[in-house]
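Complex shown without one protein chain; remaining protein chains in place.
Up next, chain A:
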Amino acid sequence: VDNRKLVEYFRTQMSQDPDVASAVAAIRSLLEFLKRDQSETILGLRENLTKAIGRLQEADSSVAVSSGGELFLRFISLTSLENPDLSQCRNVMIERGELFLKKISLSRGKVAKLCHTFIKDGAKILTHSSSRVVLKVLESAAADKKRFTVYVTESQPDSAGKLMADKLRRLNIPVTVVLDAAVGYIMEKVDLVIVGAEGVVESGGIINKIGTYQMAVCSKAHNKPFYVVAESFKFVRLYPLNQQDVPHRFKYKADTLKTAEDLNQEHPIIDYTPPSLITLLFTDLGVLTPSAVSDELIKLYL
């Protein structure tokens, strides 16, 4: 199967349904790839899938695509594939793949159900950039007849915060857009901070849009709770010690990685927030403290 077609399929998935998580779109494309794959052995199939995941990562360098792909691969090959007939094995794998996809499509709803109870009536919430999970959480809180106001950071360089503000206005939630530099200024007014995550790492920290780390440091200084909402397919087997330790393939956009001459001159688009600054993580596996993330990861990956 042509790798270009795979990337095209992925991109069409993303554009057709703007609300879908990039990892879900990646997994849908991988499932399609699996259905059309022509390899003769299971090992060959796995190799092709791994190469396909690599291709998707080149197209969209977010952490979620990488983690989603790896988890998908593990989930479908976790069964005992002892059947000598390859097509039977392939059918079993496709079945498990569909099951996995169905499970993770429901995860955002589960997260929203857990988190919206933490938003009290009259709360002032600060959030960063545009996250579909945070949007869903605020949506369910509003549906629960809670009154709250939201401050969104502008989040340069792509001004994603303004998109978030538009979506919130359509839900009739009072929202204010603030500058990225105004986070310290606004922190004393807010009651809690909720952010999404592109990836949750083994230490319990998160990788998210640049600017999240300074928001976490500010909220720690003001003793405001810092909540993270993320689906479980975003758990990734990375363990960064500091900002420099995050691999380059996640820090920059895929096109930048290919064309840039000196990466030190480019602006990274994500940063790492260590677990000591995070109060709680809301996932479809439950409400976790950062130290429990490692426990869940051991269960998922081992």
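Following the convention adopted for this analysis, contacts are C-beta pairs under 8 Å (C-beta built on N, C-alpha and C of every residue); 3 or more make two chains touch, one makes a residue touch a chain; residues count from 1.
We take it that contacts and distances are computed from a predicted model.
A.B. asks: Of the options "NEDD8-activating enzyme E1 regulatory subunit", "Translation initiation factor eIF2B subunit delta", "Large ribosomal subunit protein bL17m" or "Hemoglobin subunit epsilon 1", which is the UniProt protein name for the chain that has been left out of view?
C.D. replies: UniProt lists the chain left out of the view as "Translation initiation factor eIF2B subunit delta".
A.B. asks: Which one, A:G97, A:G211 or A:P275, makes contact with the chain that was left out?
C.D. replies: Once the missing chain is taken into account, the touching residue is A:P275.
A.B. asks: One chain isn't shown here. Among A:G97, A:G161 or A:G204, which residue touches it?
C.D. replies: Touching the chain that is not displayed is residue A:G204.
A.B. asks: Identify the residues of chain A touching the omitted chain, counting contacts across the whole complex.
C.D. replies: 202-204, 237, 239, 241-242, 245, 275-276, 291, 294-295, 298, 302
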